[in-house]
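Note that one protein chain is taken out, while the other chains of the complex remain in position.
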Amino acid sequence: MTAAVLANNLWVLLCGLFVFMMTIAVGLLEVGELGERVVGSLVKTILITGLAVLVMAIVGFNTAFAPTVGGIIGNPLYGPGLFLGGFSPGIADSWWSVTGAGLRTGTYFLFETAFASVTLALVGVVALHKMKLSAFAIYSVVYLALIWALPAAWIWNPSGWLAKLGMVDFAGGLVVHGAAGAAGLGIVWQIWREEKARGLKVSTPVPYRVNPGWLTLAILLLWVGWFGFNPGSVLAFNDEAIVVVAITSYLLTSEIFNPLYVVNGILMGLIVITPLAGFVSPGSALILGLLCGPIFIYAEKFVGRAKWMSDPVGLFPGHLAGGIFGVLMIAFFAQNQFATGSGFPALPNGLFFGGGGAALKQLGIEILGIGVSVVAVFVLSHLTVRVLAALMRGITTSFAAEVETRTGAPAPLG
Amino acid sequence: MTAAVLANNLWVLLCGLFVFMMTIAVGLLEVGELGERVVGSLVKTILITGLAVLVMAIVGFNTAFAPTVGGIIGNPLYGPGLFLGGFSPGIADSWWSVTGAGLRTGTYFLFETAFASVTLALVGVVALHKMKLSAFAIYSVVYLALIWALPAAWIWNPSGWLAKLGMVDFAGGLVVHGAAGAAGLGIVWQIWREEKARGLKVSTPVPYRVNPGWLTLAILLLWVGWFGFNPGSVLAFNDEAIVVVAITSYLLTSEIFNPLYVVNGILMGLIVITPLAGFVSPGSALILGLLCGPIFIYAEKFVGRAKWMSDPVGLFPGHLAGGIFGVLMIAFFAQNQFATGSGFPALPNGLFFGGGGAALKQLGIEILGIGVSVVAVFVLSHLTVRVLAALMRGITTSFAAEVETRTGAPAPLG
Partner (left out) sequence: MTAAVLANNLWVLLCGLFVFMMTIAVGLLEVGELGERVVGSLVKTILITGLAVLVMAIVGFNTAFAPTVGGIIGNPLYGPGLFLGGFSPGIADSWWSVTGAGLRTGTYFLFETAFASVTLALVGVVALHKMKLSAFAIYSVVYLALIWALPAAWIWNPSGWLAKLGMVDFAGGLVVHGAAGAAGLGIVWQIWREEKARGLKVSTPVPYRVNPGWLTLAILLLWVGWFGFNPGSVLAFNDEAIVVVAITSYLLTSEIFNPLYVVNGILMGLIVITPLAGFVSPGSALILGLLCGPIFIYAEKFVGRAKWMSDPVGLFPGHLAGGIFGVLMIAFFAQNQFATGSGFPALPNGLFFGGGGAALKQLGIEILGIGVSVVAVFVLSHLTVRVLAALMRGITTSFAAEVETRTGAPAPLG
């Protein structure tokens, strides 16, 4: 095993730990912003992380990252990925798609599972106080095995059809944030359907109950955790990993002075840079950082007008809009020299760096990828909760239903 | 210095930091489960960590890990280990027993001291509210210099008599958890002797006073800290370190939905896998994970029948029973190919993998090692507190004695 392989595995493993810490942070965010009980948050975090490890090990790691069937979905029976090799000692082999960097199957599994886990936690925020925990648990299994796996298989898996078209999404503007937003939208729509059926005119809002201490802990943990989010995605500790760290830190300067805007400012900056952190210069990152605040505020106002849903922590203006915006910006701000260092030598310069026709073509590919992925995730997510609703007599908590019609107050997690 | 040596040292050093964080987590567990004041917990954590660094540096690192005298105990005067070389610059040399991995004396010292520290913190939990802090401090010195050092010298030190017989204990099912349990038992017996002498019929229970916030922080910190516990024990960042990480995460799925069971479920899973994490497949780890819950619950009921002691955080059903169970399972689940990758090429396959007679022999060795180690640690621990009780007119707090006879309420840390 060469020195570079050793260092790469160590690096990616540590980044996986940092990303894993972000699942914890999302749980604490629910405590700090929405007054969720801390034990409820802990149980949910353990449920999400535990299911992610288990479902991804059994099949989700394969459906997302094994050699694909026709570019559509990873082969679920691919040997090294199926339950991580089961009882076979073959797990230590390098994972097929990163043999150059020498990442072991276990390393790559943990890193990607941490990503899957944090996207599920983001989806879980819109389910808070509204969706039955049992429904959310079953939904999680489908999400991990299939819903999340599709955009990952298309874009991050080198044999995916979008990847082959040339689509890139560095650390998951679409695969992580956009997909979480689209999946959440599918759930929120079903919640509204049930609320409407109960005669509500407006979706019961989940009120803010800010607990500054837990909010602060959540923000600090997210901040530290993100340290591993973007740099780890280079999937190899090469020169460019460092550039990415610098850029990530850059964007942390775009904050505003209000506890809720502090968290959203940090998050928005981090979300927007996610899909292109490995492709742009520090100067471009600063410009992108400066654009984040206005975009979030405009998107939040737009979303806020929708009376049929409640989005207390900005999943749609933040993760969905921000993630998509960042992916689009690849076609404007990318510089081939940075992208080459990050392992994407085929990515052309963006429109602002003389990319011309190639950049326009890249923009088209990214738009295509965004459209197909968002629609697919939304439809699958909504179908899943529709089926669950049919089987479970609705996915919303019965307690919530009672309380809503009487007082409008939020119900505890079912 | 070769690249592999660089990466190995960096890896083990980081793992040491994670293990060190677990000592902090045990302190916060006392706050979150037993209502200990947070400053009291902090002072105790600093005391334990500080004593561990100091006593281990002066002599405990040698008694545990220096070349042994007849396989029984490390030579306390071995040069590089005695106060880490004192004023001599020789500290940077490789530690004798890990010259292959190239670990420096300082790296190895910090890693093992973090282990010693966390076992002492576990012992400290049964002393909470019952034992004089001064008595516990003196006990700690003996524990670090001698009591803990013995099983470490026998099993982890390659020149130890049990190691030479072929006993293995990957990351400390016996050396860490079992020994902590046996040592705690020695203390608890003396506490009961003093309580009985004061006329009590039943040991005053230390009541649960759950603080969900601190309990949550403690669990999350334990979880993150364990990340470094098992993988670091490979003592070299090789392919297998990664397998271990995957396995560790696997077991995190075995939780139950109650704040106290959440913590115990996580702990039990982590404890049981500790002694064999480097030897088994992901599939075996999952099976072991599934066995943890029932074992803990049965053991807790068994321990709960004993009226002469109070074990509020499950040191005996969790760490003692779970650690011993995990060590026994080596002879059933081990696979030579995994063990070879972890640096134990002599370990035979377990009974479930066709080990046959060799596996039976291994089972015998492990049982012998468990028996001798548990008895030795228990006897030495109890003798130490007996001597302390004679010198200090009892090891229990006088305040506790007063309160007990009148109200049965727990007393603050003396």
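Note that the chains are named A and B in the order they appear, and that numbering of residues resets to 1 at the start of each chain.
Note that in this section a contact is a pair of C-beta atoms (placed from the backbone, for glycine too) under 8 Å apart; a residue touches a chain by one contact, two chains touch by 3 or more.
Since we're looking at a predicted model, the values are computed, not measured.
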{"item": "Contact with the hidden chain (one of A:V118, A:I219, A:M268 or A:L351)", "value": "A:I219"}
{"item": "Candidate in contact with the missing chain, chosen from B:L13, B:L215 or B:L286", "value": "B:L13"}
{"item": "Identified contact with the non-displayed chain, of A:Q335, A:Q362, A:S381 or A:T396", "value": "A:Q335"}
{"item": "Sites on chain B contacted by the missing partner chain, in the whole complex", "value": "1-3, 6-7, 9-10, 13-14, 17, 20-21, 24, 37-39, 41-43, 46-47, 49-51, 53-54, 57, 83-89, 91-92, 104, 106-107, 109-110, 113, 214"}
{"item": "Touching residues on chain A - with respect to the absent chain", "value": "2-4, 6-7, 10-11, 14, 212-213, 215-216, 219-220, 224, 227, 231, 237-243, 245-246, 249-250, 252-255, 257, 259, 262, 266, 281-284, 335, 337-338, 341, 353"}
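One rule holds in what follows: only the chains that are shown with their structure count from here on.
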{"item": "Rotation angle (°) superposing Cα atoms of chain A on chain B, nearest 5", "value": "120"}
